[in-house]
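First, the structure itself, so that you have it in front of you.
Of the protein chains in this complex, all but one are displayed in their positions.
Naming follows writing order (A and B), and every chain is counted from residue 1.
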Amino acid sequence: MFFRFFSYSLKQLVRMRWLVGWNFLFPLVLASAFYLGFGNMIKDDPNRLDTIEVAYVAGDGINSNFLSVINELSKETEDHNKILDITSFDSLDEAKDALNKNNIDGIYYQHDDTIEVIVSENGLNSTSLSQIVKSYQNYQASFEKILSEKPEEINTLMANMESNQSFIKKHDFNTGVSQYMQFFYALLAMSSLFGSWISTAIMTNLCANLSESGKRFEIAPGHKLKAIFAGILAGTILQALSNAVVICYVEYVLGLHWGAPICMVIAITILASALGISVGTLIGSIFKNQLALSMVPLAFTMTCSFFSGLMMGGIQQIIQNFCPLLNKINPATVFTDSLYQLACYGKTSAYYEDLCIMVLMIGLCLAISVLILRRRNYDSI
Amino acid sequence: MNESIVKVNNLVKRYKEKIAVDNFSFELKQGEILGLLGPNGSGKTTTINCILSLLSFDKGEIIIFDKAMSPKAYDIKSKIGVVPQNVAVMDTLNVYENVDFFCGLYIKEKQKRRQYVEEALEFTGLSDYKKYKPKKLSGGLLRRLNIACGIAHKPSLIIFDEPTVAVDPQSRNAILEGIKEMNRAGASIIYTSHYMEEVEEICSRILIMDHGKKVAEGSATDLKNSLKIRERICIGMPAINDDIIKDIKAINHVYDAKFDGKELIISLDGGEHNLVHILEYFSEKNIPFGHITTKLPTLNDVFLEITGKELRD
Partner (left out) sequence: MTVFKATLLSLRSFLSTIIIYFLIFAIFAIVRAKVSYNTTADLYKDTSLDVAVLDLDNSQLSNALIDYLDSSQKITKLDSNNEDINYQAINDNIRFEIYDYAIIIPTDFSEAIISGDYQDKLEYLASANSASGYLISEKINTFLSDVKTYLDCGYSEEDAIKISLEQVEKTDIVDTKIYSNDSYNSVTNNASISYSFVFSAYSCLMILTVCIASVLGFLKNKDSKDRISVSGKSFASRNNELILAVFLIGLGITLCFFIYSAILGRKQPDFHMLLFYGINEFFLMLLGLGIAYFICSITSNTNLINMLSNMIVLSLSFLCGVFVPSEFMSEAVVKFSQLLPVYWFVDCCKYIEHHDFSNILSSHFFECLLIQLVYAIIFFVAGIIINKKREQYAY
């Protein structure tokens, strides 16, 4: 009996054009839009320290020390690529022309013992160019001060200046996963929660208070909960399949790495699919109105997805800092966080916590639904 | 023949303040076609839904096949077939799959189910439409599919809830013939409708409902025989004065007479050769007249006499 319900549910779901569109096509279209929108940023982080193209123009009375400092910065080090790429220009006008054509990011114009920085816009690159001059001026000031106040310590000063020891080191998690992959995690969350539609569609066919065929079903001697669970299983498989298609599409067609083994990502999305389906079952057992049965899952999915960072990356972190509980009760955020934890930090306690919350949510949704659906006669239909 | 299939005792169903079924009792015997007749909103569908345990009820008792009906009385449910008022099929499944799906809720054995489904499709004339989706079917075919889904598992008790609403006369006749055939094959049937002609045609016993209450019960003949008015004669005439009406009322067996501007309507409470006596009076007084029709009492008259309103109001 269970298998019959299962096969008929699968048959019915596959034939619902709008449902297949929402659950298969929409995430693929959106993934493609994401890729076109910021695939560039995933492959090439806009905040990355790129080598700054800078022109050097020497005026009268050149102090070659600065040139040697910036030449040092144009060598690659262990920590990072070369910071500056210097092009020398004979005149300031030539350099400005290059700046106008966006061939360079800025100009060092050294004249009359001052170093002028000319840039085309404000930003990190400009500030970095300025900072290099500041550091240089600072070393110069130290040198002058020691020379005038404690000339006997000049060797100590030189030793200090020559020492390349750094005061600071990076605490690195070596994640290698772009922060913009968060959008794709949120996309999977949205796709999984769309599964709620699948279960409201199943419920509509099986509950007497939702449809005529539901009445016919409830009049029959079949076990209602068995049929609903068979439908849930069919829906979860369908939803998990659609998610797997999206996962493979992103990994293999778009060439973006999820940050975790693909089978693990698929396994977690199976859980998320079951969660989406369970939420839908709960919605289907609470609401009776046909419009509500299609609008509530959509509204619920879009709201949860928004707060998990689908349209505004980082919103979940803002919530995390102000009201972390909200993130723990938002199924979309719990799911995206589990993928994020796995991709960035591995199988941490937070990762297992997320999985447990998802299992708990599935259990809770189904338990409440069973309590509501257990009754087989109604006060009014 | 006298075995009780359904027994409803003092059923009461309230929707908040409104009483939908009020102390309603009836019994369906083996092999009977029981017609539940009543205007829209009289409580027929509510009663059916209570019998099927879809609706909870406030008071009363429902016994089917000698057992108390409940939502989990699967052994009882397996012997019931229902054809609901609205078409209750799955839009995404084709005709064959729909019948197979609903039949499968009752019949687990695959081979037997396949045979039953084929027979149901044959019976309802849908064999040529197996692959059609419900949306592609005409209104009449859709109603037949609705019936096929309800009867495929060969139930002993079939409940038809207004199965002919919005159906063309040809399909209606086919449906009514089908119901009679199912009854001949041994099924006991409850048939609800507000079409008195249908009920009169197929039901062996009729139960008239109004405001959730039983107002009359019996065979069509019994019900009509219980009326005071046995015959109605309508005579077309241009005009008439009050003296003539007074004279006609004085004729033997004339219960009432009134003129509606076009016809003189004479109600009679029995007797024989009534029309002859009236025509004799007309010829005696040399009163011109047009067409003459005589009408025997209908169930509508029964309803009218009991409730003071038309069944179709």
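In this section, a contact is a pair of C-beta atoms (placed from the backbone, for glycine too) under 8 Å apart; a residue touches a chain by one contact, two chains touch by 3 or more.
Being a predicted model, the structure only gives us computed values, none of them experimental.
> Please identify which of the visible chains the hidden chain touches across the whole complex.
A
> Would you mind spotting which of A:40, A:88 or A:103 touches the chain that isn't drawn?
Spelled out, the listed residue whose C-beta touches the missing chain is A:40.
> Of A:248, A:312 or A:359, which residue touches the hidden chain?
Answering carefully, the residue with contact to the hidden chain is A:312.
> Going by the contact rule already stated, which one of A:4, A:96 or A:215 would touch the omitted chain in the full complex?
A:96
> Using the touch definition up top, pick the residue from A:118, A:207, A:250 or A:373 that touches the left-out chain.
Once the missing chain is taken into account, the touching residue is A:118.
> Using the touch rule from the top, list residues of subunit A that touch the missing partner.
17-19, 21-22, 25-26, 29-30, 32-34, 36-41, 45-50, 80-81, 83, 96, 99-100, 107, 114-135, 137-138, 140-142, 145-146, 150, 153, 156-157, 160-161, 165-173, 175-176, 179, 182, 197, 291, 294-296, 298-299, 302-303, 306, 309, 311-318, 320-321, 344-345, 348, 350
In this text, only the chains that are shown with their structure count from here on.
> Once you find the CA centre of subunit A and the CA centre of subunit B, what distance in Å lies between them?
Subunit A and subunit B have C-alpha centres separated by 65 Å.
> Which part of subunit A faces subunit B closely enough to touch in the complex?
1, 4, 8, 11-12, 15-16, 205, 208, 211-213, 215-222, 375-381
> Residues of subunit B touching subunit A in their complex?
Touch list, subunit B to subunit A: 15, 49, 52-56, 71-72, 74-75, 77-78, 80, 82, 84, 86-90, 92-93, 97, 101-102, 104-106, 108, 149-150.
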